[in-house]
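Starting off with a structure, shown below.
Apart from one protein chain that is not included, each protein chain of the complex appears where it belongs.
The first chain written gets the first letter, and so on, giving A, B and C; residue counts start at 1 in each chain.
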Amino acid sequence: MKITEVKLILCSPSRNFLTLKIITDQGVYGLGDATLNGREKAVATYLEEYCIPCLIGKDPFQIEDIWHYFYVGAYWRRGPVKMTAISAIDMALWDIKGKALNIPVYNLIGGKSRQKILVYAHAEGKDIEETVDRVGAKIDQGFLAIRAQSGIPGLEDTYGVSRNNAPYEPAVRGNPKESIWDTDKYLNHIPRLFKRLREVYGDDIHLLHDAHHRCTPVEAARLARELESCHLFWLEDAVRGELQEGYRLIRSHSTTPLAIGEVFNTIYDLTTFITEQLIDYIRMPIVHGGGLTHLLKVAAMASVYHIRTGFHGATDLSPVNLAASLHFDLAVNNFGIQEYMPHQPLVHEVFKINYEYRDGHLHIDDTPGLGVDIDEEVAKKHPYQRAYLPMNRKMDGTVFHW
Amino acid sequence: MKITEVKLILCSPSRNFLTLKIITDQGVYGLGDATLNGREKAVATYLEEYCIPCLIGKDPFQIEDIWHYFYVGAYWRRGPVKMTAISAIDMALWDIKGKALNIPVYNLIGGKSRQKILVYAHAEGKDIEETVDRVGAKIDQGFLAIRAQSGIPGLEDTYGVSRNNAPYEPAVRGNPKESIWDTDKYLNHIPRLFKRLREVYGDDIHLLHDAHHRCTPVEAARLARELESCHLFWLEDAVRGELQEGYRLIRSHSTTPLAIGEVFNTIYDLTTFITEQLIDYIRMPIVHGGGLTHLLKVAAMASVYHIRTGFHGATDLSPVNLAASLHFDLAVNNFGIQEYMPHQPLVHEVFKINYEYRDGHLHIDDTPGLGVDIDEEVAKKHPYQRAYLPMNRKMDGTVFHW
Amino acid sequence: MKITEVKLILCSPSRNFLTLKIITDQGVYGLGDATLNGREKAVATYLEEYCIPCLIGKDPFQIEDIWHYFYVGAYWRRGPVKMTAISAIDMALWDIKGKALNIPVYNLIGGKSRQKILVYAHAEGKDIEETVDRVGAKIDQGFLAIRAQSGIPGLEDTYGVSRNNAPYEPAVRGNPKESIWDTDKYLNHIPRLFKRLREVYGDDIHLLHDAHHRCTPVEAARLARELESCHLFWLEDAVRGELQEGYRLIRSHSTTPLAIGEVFNTIYDLTTFITEQLIDYIRMPIVHGGGLTHLLKVAAMASVYHIRTGFHGATDLSPVNLAASLHFDLAVNNFGIQEYMPHQPLVHEVFKINYEYRDGHLHIDDTPGLGVDIDEEVAKKHPYQRAYLPMNRKMDGTVFHW
Partner (left out) sequence: MKITEVKLILCSPSRNFLTLKIITDQGVYGLGDATLNGREKAVATYLEEYCIPCLIGKDPFQIEDIWHYFYVGAYWRRGPVKMTAISAIDMALWDIKGKALNIPVYNLIGGKSRQKILVYAHAEGKDIEETVDRVGAKIDQGFLAIRAQSGIPGLEDTYGVSRNNAPYEPAVRGNPKESIWDTDKYLNHIPRLFKRLREVYGDDIHLLHDAHHRCTPVEAARLARELESCHLFWLEDAVRGELQEGYRLIRSHSTTPLAIGEVFNTIYDLTTFITEQLIDYIRMPIVHGGGLTHLLKVAAMASVYHIRTGFHGATDLSPVNLAASLHFDLAVNNFGIQEYMPHQPLVHEVFKINYEYRDGHLHIDDTPGLGVDIDEEVAKKHPYQRAYLPMNRKMDGTVFHW
């Protein structure tokens, strides 16, 4: 089998998605998500100008060779743009292999290790009581695990909390929105939220929280410790992760489980986290973390150190990535949980999916390959529009982590 | 697909081999090597009495689930007998999946990362000059890498050196042979061998040596250092490996590449070796190291630390294991080298193979599955006969590592 | 003295036991327990086919030599099957030496360091209150140390808790029972149990708990921390132990004493645990941990690091092992405690013992050797029947640690 054509489909059914389509001489094609929220066109150019010419003529079954060809071949290693491009290629190749062999991808990477995939939902409110209500609404929908974010008194905007009851989509058109942030207000507020949630909903529901890179290690250590009695499923992105040893302090002060990785791209962002057991869950997604090929290796290494997967799954990753994640989630033994933030209905006019939510879990059928398809005609009706993720500034104006 | 029958074939075409055959309701069957040299029947009982009853009715495609079922399910973890049983099951399941999907196994585990598999041959002589001649004979056969072992002046028997020009097969019938060992004679002798080999054959041929667990760390450090100028491809099993940190001393004293693992069974035998980069090549074979499923994980972790594979491939592993190794060797990026010690012709009356040696490399064809078959009728003509690997004692009678 | 005959007795007086009997030319014989729960026949084959032929003719007094002969001689090191075989041989040799010298074994390994052996009993209940009652019943029987396990709300089955008031025997006939496990429910429940036990019974009674390998390090750290105020004697098997450094996190978060080792086989499973002082008690039993010979060395090294023994003593180890443990417990200075789970009465029709429970302790008399005998005629009436330990799966179907 040979690759004869490769297309890029950039569309915006409510938000931007970049999809790679690799087509073979036998008519089988594969899809890969290449969406890098707020930087979509950089990935498109990387693929269009530099990867696609090299893909033509290659045998799509040689996935390991092709992965290293692009990883090593660019000379310049790692990074979100490059690794998203590689991830998209890798996903599409696995899709092709599954379709060519008439088998779902999970059956190529170990088979089913479980029957269904535990997911966590998002609940958010402008204040504690509204968040409590929203968590309750998710419980009513059967969710067993819920990430709770809340507006912070004194701050107009907070990551994870939408305004005007719209679905939360942080990327906005026009220049990046700049919000004001104050970590001290946040640190004072969050433990109250989770104490209240435990009071109302008891011990059995899994509660998660995303600090979104905004604490220093000592702040995160304080937060993680004050949340210990609330028994979080995890505290996510407590501290920005470029310096892996930055988590030693948090780890030494708290038994609150820690998750990180949604902005990571390769195993090298994780080696110290893993071997020093500084975290409990890896969130690096298929779409940015080198595809199934690389993440299988990451999960293998993580499993030795009692670390599980808990992949990023916000709506800025397309249904192609979510499907790939679900195949992965079904197959690896050290799966932990999957983030699940449903796409807007318009997204599903473009992307035809093979998974569904039911009783706190996602379920995927046995369609060969990844099981997701794209309607290119519908996609064309929703052209790309530039949108940026927001910015944070501290109260004195300092650029800060969003 | 369901597993309906599982058979064990224990035969001795010149030496003992235990083969597992898993048969499905669709007629497809898979083979796994279960040979544990000198302990074959213990594995047979482990499989027969404890694993086979649990395999019946299972879906052979759920390889990851089945692997963990047997690894976790026995409660008692690790060890050569158990892990050989699991490895045999795993190999047979991959063979089934390949056959069912009509594809060679290498195409299920990443596809081809290379076109041919570099192997190393064994050369041995009763003294330096005979070893030099034998190395020359291997060079004439086109080998690019040769492991040289030599008789030691003052010692009647040495690991790796046959007597009477017979093919080297250390396992013998009757009770274990007891040889006399003296490390000091060995340490004085080996550097002379390799200096001579370099004088005669120059720098381009890859030379390897197996110390076979017989040095202490400080002895190994001396040896590795004295061999530095000979530029070995590797020094194997310099020190027995139960205590991984035992290699720190060697590593700190020499840049001679180090290989270990032929008596290991799981990643847990290797974590310190890998993360502290104490070795350069992992030799844990498919048949004892948890099958393709586990070794893919081991290789993934090793790749992060610049460590390559160099699998054990002596004749005490059956052609089923060698085929499985070759699929693995073709597929993973961080393959290094494959040991290749050809089986006696009688072995190939029982096992039909799909690989061949040519120009310093092994080549495997694209037969679906592992590509090896067994002729059970011929196997029956060569019934198992107990044979033991030899023993060593020091000159004063102390039990020592063989 | 020479070994002239070696027999294996596999019987099932309510549960399976494998016993090794080494007979000498002077009529003295020794017994060794060779039971590996759920894998008995694999050990039997290992001994029968590979060890027994080598034992014939050996001098049974050369225990150190014979130990290394089998440890080194198999080439393939460590692991439960092999080490159980070696342990059985070792125990039987000590039994012979004691009988030949007309002295109890404890007097060959240092003499009595104490007069009686502190034991802990098992108490279990379907819920907290039943567990509280059962602990009370054990206190009434004079036990000073009690391991408490309790059913978990929402889980049908839990390790350590029998159903229908039957004596707890987890191994069952037919294929392995698969239970459903959820660590979060467990973590929420156990601190309540121990807080209640302390309320009811005060501070003086020793309380122990077995997490049975089911926590990740961060979960275990949380549990150990939340149990701190309950002053456990120990928390056992908090995390599966293949990765020794996995205990660093627990250790850094809690002063709850930790025990591990019932699935270990050699000192190499313990070196990091010991030298980093990650645990307080070693549970590796005589029957799986290389016999008295190897465990004397393990205890010696442990004593340097303030670590004591606390041997596994469930009913899946035969009275021969328990007797051997008691000799050991009497003799070594750094003895801590001995698990004691009485065998069913039928067991004692087969095994004649020399120990008895009294006032919270086990007492052993001064019968020469180990002091236990086997009635082979009665044993024959209770033939082996395959039984498996159970399996766990998580609520989504994932294979999990039992």
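One rule holds in what follows: a contact is a pair of C-beta atoms (placed from the backbone, for glycine too) under 8 Å apart; a residue touches a chain by one contact, two chains touch by 3 or more.
No experiment lies behind these values; they were computed from the predicted model shown.
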What are the shown chains in contact with the chain that isn't displayed?
-> A, B
Among B:D140, B:E156, B:D203 or B:D396, which residue is in contact with the omitted chain in the full complex?
-> B:D203
Given B:L118, B:C215 or B:A238, the correct residue touching the omitted chain is B:L118
Positions on chain A where the hidden chain makes contact = 36-39, 41-46, 49-50, 53-54, 65, 68-69, 72-83, 175-176, 240, 242-243, 245, 263, 265-266, 268, 271, 288, 386, 388-389, 391-392, 399-402
Identify the residues of chain B touching the omitted chain, counting contacts across the whole complex.
-> 112-118, 203-204, 206, 228, 231, 251-252, 255-258, 277, 280, 304-306, 308, 333, 335, 361
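By definition in this document, only the chains that are shown with their structure count from here on.
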Can you give the whole-Å distance between the Cα centres of chain A and chain B?
-> 40
By the touch definition above, chain B meets two or more other chains at residues 65, 68, 268, 271
